Structures are given as structure tokens and as C-alpha cells.
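For reference, the structure discussed in these notes is given below.
What follows is an incomplete set of chains from the complex, kept in their original frame.
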Amino acid sequence: MTARALVSRAPLVAFQIALGVALVAKGLVSSGVGTALVTLALFAVWIGGTLLNSWLAARPGVLRFKAFAIPLVFGLTLLAMWEIAVRGYGVSTVILPPPSAIAVRFSHSLPILWEDFVQTVIKGALSGFVIGCVAALVTAVVVDRFDFLRRGLLPVGNFVAALPIIGIAPILVMWFGFDWQSKAAVVVVMVFFPMLVNTVEGLHDTSAMQRDLMRTYAAGYWTTLFKLRLPAAMPFIFNGLKIASTLALIGAIVAEFFGSPVRGMGFRISTSVGLLALDLVWAEIVVAAIAGSAFYGAIALLEKAVTFWHPSQRGHGH
Amino acid sequence: MMDGTPKPAAASTVISASALNLTFETNDGPVHALRDVNLEVGKGDFVSFIGPSGCGKTTFLRVMADLEQPTSGTVLVNGVTPEEARKARAYGYVFQAAGLYPWRTIGGNIRLPLEIMGYDKRVQAERVKEVLALVDLAGFEKKYPWQLSGGMQQRASIARALAFEADILLMDEPFGALDEIVRDHLNEQLLALWARTQKTICFVTHSIPEAVYLSTKIVVMSPRPGRITDVIESTLPRERPLDIRDTPEFLEIAHRVREGLRAGHAYD
Amino acid sequence: MRAVVPVLTVVAVIVAIWYAAAVWLNAPWARDMAARQDRELGAAELVVDTWSQDKPKLPAPHQVVTELWETTVEKSVTSKRSLVYHAWVTLSATLAGFGLGTALGFALAVGIVYIRVMDMSVMPWVIASQTIPILAIAPMIIVVLNAVGVSGLLPKAVISMYLSFFPVVVGMVKGLRSPSAMQLDQMRTWNATSAQEFVKLRLPSSMPYLFASLKIAMAASLVGAIVGELPTGAVAGLGARLLAGSYYGQTIQIWSALFMAAAVAAAMVGLIGVLQRVTLRRMGLDR
Amino acid sequence: ADEMTLQLKWVTQAQFAGYYVAADKGFYEEEDLDVTIKPGGPDIAPVQVLLGGGADVMVDWLPSALAARENGAPIVNIAQPFKSSGLMLTCLKEHGIETPADFPGHMLGTWFFGNELPLYSWMSKLGYATDGSEGGVTIQKINFNVDPLLQKQVECATTMTYNEYWQVIDAGLTPDDLVVFKYEDEGISTLEDGLYTTEENLEDPEMVDKLVRFVRASMKGWKYAEENPDEAADIVLENDATGAQTEVHQKRMMGEIAKLTAGSNGALDPADFERTVDVLLSSGADPVITANPGDAAWTLAITDEALK
């Protein structure tokens, strides 16, 4: 372990130790030895995880491995703390099940989880995402073409985007029916404006010089659009896509709270809470988190492939 | 005109500006970027524009390229208006920064104007090869701009302007961002290229030695309002080795340019 | 001000489309009711009916405006039937959540920028946290907080925080890293401490990013507060209004609550915009 | 006074009038209680609140309470102010459904969150598949209102005699346009709105004492509400923090609620309990509960004491 790593780690660990000591002491005074021991175990795991990670971070070695291992250790630490807390403090499983119970339920409910995944993610979120993003792209080009629209539509769009989706979802379910179409509609509404705003901004992100260059070639509007402005807008478009990817899943799930066929992740979550099958609820949340992160990751990868030329993608070279 | 040397006989006129004025309306009031500018550029000339910052060099070049509209006066490029000339793709324009598109390879960047102008795919490939060789970049076709040094990028951007066969080359401080040694080298190459292709070149620079070394004609400008204060016909031969810059003749012209500049310059 | 004419035009177009859509969406019900009473509806009658139903599928703009007027201007602001009262309830949770979220986001960002381990471990999980549907865990958050004796404004604020810390983390990490290597080196040549580097360089440089993320965070906070109002028991606030409207099919009430929410969001974001302009101007960054 | 918290199953409305009346009329105070009433909502599982310590007593339906018990929530019925069930299935006549025999091939909408259990039991008793397959019905999860029925997104929808049914009527339909199936009439009714607490609470004599006083005062409230429906409705309206309820609707609701509480003095009738369990156990392939929870799920100790 290098001195540098020690220095960089010191403030965090010091903070953890201080907090730990305080809470253990408080536990001892107010709730007895058992609780204090659990608290102690919690902090032991937390500090242990942090130390392991600092050691990993300070080690010379392959960056790609570290970028994978360190968040993993961090996540495992969180899970271990969760397990210890739930079991140690005796939290009722109908309030918060431990990760181990969730894992068991997950492995036993794969068919249900898969059916729900298809209904919500593939049918609802994905289709809405595609429709919403394409629509936003096309609108952005139109809006960009007519400055009048840009000045008129964007402020109104900002206002509309501020409408909370919990309010919009029931309305759209009423309009588009119970099946995935209404979920897709909610997703379309949610992803449209982030996408539009980013794309419009991106289409403006060319330098005067680049545009002048096209003019010296006597290039027309569409040529300039396809050869210059769309490629230049890609980093912004991907920024929008990334935001949209997290929104899409949330939108599809939330919309199912307001009416659905008897399948889907949101459906399962909302009904299972009613039946206190909290382990299933969390299994669905795990699916959502994995699907969401994977979706995000896939777009990030695609971004890397498409905007490889952008300085932000070219790594931290000099 | 203050130069004593005779004008080269009857070079056919490629660019002519007469009584040109251009005023920008800004928030702080009008800015007189060009005032009563008159100039003739003959075929095959290499004209340098030099002058302090803000004297209107770029503006003048942009007017020729139909990127800016004069407030009054007329400009003719190849005998027609700048707009017609632009639409006829009569000139290539090289900007101060290389301005290559980072998402295209060097080859792709040079191909860009050819694609836009609807050249045949095969012809495109040939041209790219040709101009890359011309600027000494053969073999770099597949690289991306950011994989090249500044000097190489600038050469690629010149290649891009050469790719479609425009007779006129407008260059706005193309070497401004480069170090002196690379710059010397590119100057030599540019001269060679000019000699080979017989193009007419308008070249903006801040560097006195560069202007003197390259040009057949040096236009000295002065700001507030932007105007031409001196036009110096070079007495140097067309054939110019690098060390011509140590000759008294060169220094004499350089001195004259510096005096002209000094006269019109405000220090900040 | 250049935006006034275009905005008005766009609004006018939207209103026109809205009226047309109201006719289209509400017509089946109107025809249905007429059929039950063995009547035929003329075109004019149909239009009038679709624009004045009690529980329309899509209320006409004037119905929403009337409802807004009645529930804001004509009711005392302390009345439970006043939308201003409910907006205030939501706003207070929003502001609390916004404060908490900004503080948490800020702290995380500072940690990520200054502590290498945090830099490498926290970000993927922060992203993952945002892929969890908040509506699903909001009730659990409320219950868990209830179990440890926290209730009232705070649970709502916590949910609001959950949504609002994210944009702040992302923006502030970017912002605190925005000083160039040269500027950081410069600090080193003056032998500045980390604290000085933070206060005199990183913090001021991050201001434009800060405000951009604050705007997003504010909008997210409002959504969070509304989500938080659903499982706290439909007690009060715009979220409760939305819910209650939904149980009784009061579409007009839903729409006016929605517009109120959007107006509150717009006002808050606008306020941050003003703050931004003032701050940046005082910093000389607003040219 | 002793503090207590009651978690309702739904938003403030006349369905819970007894508790609001008891609070407003000072019946709780008379018993030296300081009761906080927490309204519910679509995403609140009262059991969670109870077990999480956010409430001492809750109002719940027996089916969802038993399902929760099976999932490890040690909750016990301590009183049953509602004698009969208000649950029913309302269909539009135009879809041609007249008897349960007509259900196959139709689209039924129900609330979930535990409320679907009686419907599933009924369908399985009728022998209909619920997955939309040939000869069965299709079940949709609908939001807690009657719009889907009015907009014809479903052909039948779950309604309560005291609430949603009247919303349909208010929307402009007449009873003639509708066909209703009351669970009570179909012999598949399950117990609704009972009071529940945790096993742990029942082991604490002090708590038991508080619960006794609570149930006594609550029943007093219920009986007062039955006798003075209009006043009760007004009290409910005053306690509605959303300001969204209307007087007409609450008064009518109070009238209907009075019919459901009429037969009860607060004590659970074990026969009703057994009937509910039978209905739930008969739910075919995917039963709501898998075993008879037995007597541990209810107790008469509190009501016996309260009614002395």
C-alpha cells in the first residue's frame, strides 16, 4: 500500500470510524449489548470493504479490471451490511427482506420475472423508448429548421415536461387502454422532451467555421444536416438517450400502477406489496435495476462506438 | 501606390474589389470593418494580407468568399459576383484552425467536398490520393485528425481545399497556430504547390517574414476603420529558397512592411 | 421578449388542438348518453356537450381554467379546498427534499472528486439507484422511516431527495472537475492547500454546472414530493389532490392539480434562473 | 391520555365514519385515549405500517390480512364492525351479461393489492380460468375508480355498494343500464373492514387494555354514525384533508355503510370467519391461502372485554 493511497483514503475511513464509534456507543447506552454488536459488525464490514477497495485502487494494474472489481466490492459491501442489519436488528421481512431471501425468491420465480420483464421492458419500455426518441429526433430537426418553432415550442415544452408523470400516467392509461400501448405512451411522453432539448442543443453545437466551410462548398440544408450537424450532435443525442433510458423503464413500471393486464413488473410490484410478498417485490426491483443499468450500459457502449472521436471518449490522455 | 516597381504586365484579373465598404451593426454601435477598399488580384498572384488584429483581413476574405455581404461597393470573383463564384465552387477556403471533422478520417475529410459536389466515387478516391501526396501525407488517409500533429492537420485541411479543382485558394492565417519551424516547412511546401498548380492565392497572416517570403504582393491594412494602407509588389524572384530570408532585399521589404504596420497600430 | 409571439402562437395552436381532441375523446360518452335517452345529437349539441361534461375523458381548456380560478382565487388560501394550500404543502416538502438532495449530491460529488476510492466505486451504484422505480419503494421508505419514528414532512422530503441528488452529483462532479490541469498546476505553484484549491478554484468554476443541475434537481424534487404524498396517506398536497381526483373520476380536478404542479415547478426553476443570473453576474461570468 | 394510532385501509371517507365520529364526539377522550387516525391510499399496505410500528391498530379486509399472515405477518383480528360485505361486480347491461354463467369470454376489471382475492375465489368456484383462455374470463388490473367501466375498457368492474356504484350512477347511467352481482348474494362474501393488531401487542396487558377501550369507543362511534348518518358524513368531510370529497356523495355513502355495520356489535362471528376461509381456500390451483390459519388469526378477548 502506497503512502498516496493512505492519504486519499484517510478522510473517508476516519469519518467511518468516528461515525461507527458514536453509533456503537449510542447502541450500548440505549439498546443493550446485542444491538451494539450488530452495529459494530456493520461498521466492520463497511470499513473492511472500503479498505479492500482502497487497496485495489492503489494497486498498479489493469484499469478495466479495477473499473469492474471496485464497484463490485462496493456493492457486495452494501449487500452484506443490508443482510446484517435486517437480521441483526430483527426487521420484519414484510417490511424489508434480507438480500438472501430476495435471492432465493429470485431463483424460484424466474418464469414470472421473465414474463413480467417481457411485458414491461420489451413491450412497454423499449417500444416507447424507440417511438419517443425517433419522434423527438424528427421534431428536433423540424424545430431547428424553423427558428420560430424553436423559440415558441421549447419554453412550452419545458413547462409540459414539468408535469409530473404520476399525473399523466392515469390519463394515458385511460386513453390508450390497459395493455403495453399505454405504457409505451407514458414512456414516449417521458423521454420526448429530454431527447428533444438535447438534440436541438446538439444541432446547434457546430462552430461558425464548420458551417462556413459547408457554405464554401455551396452545400444545401440537408447536406449540411447530414454531413455536419447530425454527426456533431451525436454526443448530445447520446446524452439524451442515456437520460431517456433510465426514464423509460421507470415510466413503464409506474404506468402499470394505474391499470394493466395481470402481468408486468409494475403490476407485480403493486400487487405483491398488497400481499406482503416483499421478497417478490424486491426481486422485481432487482430485475428493474439490472435491466436499467444494462440498458444504460448498452447505450454508453454504443456511444463509445459512435462518438469515439469526441474528446470525452478519448480517455484521459494528454 | 507607393511601390516603385512596375506592375507585372497584364495579368488577367481574378478578383477585383472597388469602393468596398462593410459595416457591422453591433450593440455598441456600428463597426466599420472595411472602408473604401480597392484591390485587383491577377491570375496566378500570391497576395498576402497583413495588419493588426481587427483591421478587417478576415472580413475581406469572407466577402470574397460570399460569407459576408458588403454594405456597398462591388466585388467580382472570376468576373462574377462572389455568390455565383461560390455556387460555381470557384475557390477553396482554408480557415485558421484546421477545422477537420473529428468523426471523419483524414481521407473522409478530404472526400467531404467531393461527396457534396457529387463527384464519382472512383474519382473521389483518386483525388484524395493525389492531394494527400501533394501535401506529403500519403499513408495517413485512414487516420483520424486527432491522431495527427497540428502541422499535419493543417496540411490535411489544405489538401481538402485543393481536392476539388478550384483556381482560387483563400487562406485565413492557415499557419497561425503552428511553431516556427513547422511553419517554415509548410511555407516552402505551399510555395512549391503554388508554383506547380498556378493557382491564385489570397493569404492572411500576422507574420511579416511569412508574408514577405510567400507573396508576389503584400497588402498592408490598418484598423478603425479597416482599410488598405499600402500595397507592396514584391521584387523577389518567384523561385525562393528558405535562406532568401537572410538577403538584404528580403530585409528591405520586411522593413517596409513593418513600418507600414507600425504606422497603423494601436498597442492593445 | 422575442419569445412572446412564438410562445403565444404555439400556445394558441395547442389550445386549438386541445379543444378538438376534447370533442373527439368525449364524443363517445356524449353519444352513448344520448342513445340511452333515445336522442340524436346534432353537431352543435355534440360540441357543446363534449366541452361541458362533468367527468370528461379530456376536460376542455376553459373547464380547467375555471376550476383553477375557483380553487385558487376564490378560496381562502387556508381552506383545504384551495389549490394554493395544497401547492404550499407540496412545495414545502419539495424545498426540504431539494435542500437535502442538493446537500447529499454535493457531498457525494466532493467525495468523488477528492477520494479516489469513491470515484471508482460510487458512480455505477448511483446510476443503478436511479433505475429503481421510486413509486415502488416510496411506500417502503415511508414505512421504514415511520418505524424509526420519523413522519410528517421528512419522509416526503427523503423521497424527494432520492430523485434530486442525482442531477446534482452528475453536474457537480463535472463542475468540480472543470478547472483545467493548468489552473490546478497554478494552484500548486502557489503551494495552495486543498481547502484553498476548493474554495478559490473548484467551487467558483463549478457554478455554471451547479445552477444547471439545480434546475433539474428542483423539477425532480417536485415529482418526488408528489410521489411521496401518495403513500403518506392521501392527506394533503397536490399528490393527494391528484389521487383523490382519480378515485372519483374528477378529471377536471386532476388536470388543474397537474397544471398547478407544472406552474410551481416552472416558478421554482425560474427562481433558480434568476438566482443564477444574479450570482453569475456578480461573479462577472455573465456576459 | 394514552396515545394510539389507527391506520385506515383507504382515504378519509364515510367508510370509516365510526372512527372519525368517535374522535370528534369525544368518545375516545372519554376512554382516556388520544387517537390519531392515519388515512390510507392505494400504495399503503396497512399491515406494513402496523408491523413497522407506525400504528397500533389497523382496518383491513380479512382476505388480505390472512394472506399477510401466511407471508409471516403475525396479525390478529380483534374486532369486526362490518357484518356484511359491500363488494360487488358491476356490469354494463349492453354487454349481455345477466348471470354468472355469461362471464366466459368477457373482460372483468378489479383492483388488486389484495382486493382481487375474492374475485379469484369466485371465478375458481365457478370453474372459470382467469388467464383469458377459451371458456374463461380475462382479468385486468384497474385503477381505483370506475372510469374503465364507463370508457368500456372492461365490461364488468369491482365496485363497492357504498362508493363506486354511486359514481357510476352519478356519471349518468341508471340502475337499469347495469347488472350487479353482490358477493353477499352469491354466497362468496368475505369479511371486510375489521380491526387488527399484532400478536405482540396482545401479549402486553397494558396494550390490551388500551385496545379494549379503543374498540369500545369505536363501536360507540359506529352506532352513533348509524343513527345520525348526516352528521357523521359532515364529520368525515371536516376531516378530509384533501378537500376533494363532496357532501352528497358522503351522505349517501354513510347510508350504505350503515347497512353493512348494522348487524355487528363489534365482535367477530366465528362462523363468518370460517366462511371467509372456506371461500379463500377454494380458490383452485392458485389459492389465496394454502392452509386454514386457525383460531390464532382472531380473538374475541378484546370485544368480550369491551362489550361487558
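Just so it is clear, A, B, C and D label the chains in written order, and each chain counts residues from 1 on its own.
Everything that follows uses one rule, which is that a residue touches a chain if its C-beta (ideal position, glycine included) is under 8 Å from a C-beta of that chain, and two chains touch if they have at least 3 such contacts.
As the structure is a prediction and not an experimental result, all values here were calculated from the model.
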| item | value |
| --- | --- |
| Copies of each displayed chain within the entire complex, written as a formula | A x1, B x2, C x1, D x1 |
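Just so we're on the same page, only the chains that are shown with their structure count from here on.
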| item | value |
| --- | --- |
| Shortest contact path, chain B to chain D, counted in steps | 2 |
| Most distant chain from chain C by Cα centroid | B |
| Most contacted chain pair (by C-beta pair count) | A-C |
| Whole-Å separation of chain centres (CA-atom averages), chain A against chain C | 18 |
| Distance between chain centroids, defined by C-alpha means - chain C, chain D (Å) | 34 |
| Distance from chain D to chain A - Cα centre to Cα centre, in angstrom | 38 |
| Set of chain A residues in contact with two or more other chains | 95, 170, 174, 257, 270, 273, 278 |
| Per-residue multi-chain contacts in chain B, two or more chains | none |
| Touching pairs among all chains present in the structure | A-B, A-C, A-D, C-D |
| Complex contacts: residues of chain A adjacent to chain B | 207, 209-210, 212-219, 223, 227-228, 231-232, 234, 307, 309-311, 314 |
| Contacting residues of chain A [partner chain C, same complex] | 5, 8-9, 11-12, 50, 53-54, 57-58, 66-67, 70-71, 73-75, 78, 95-96, 148-153, 155-156, 158-168, 170-171, 174-175, 246, 249-250, 253-254, 257, 265-266, 269-270, 273, 278, 281, 284-285, 288-289, 291-293, 295-296 |
| Chain C residues within the chain A interface of the complex | 2-3, 5-11, 14, 25, 57, 111, 114-118, 120-125, 127-137, 139-140, 143-144, 147, 219, 222-223, 226-227, 230, 239, 242, 246, 251, 254, 257-259, 261-262, 265-266, 269 |
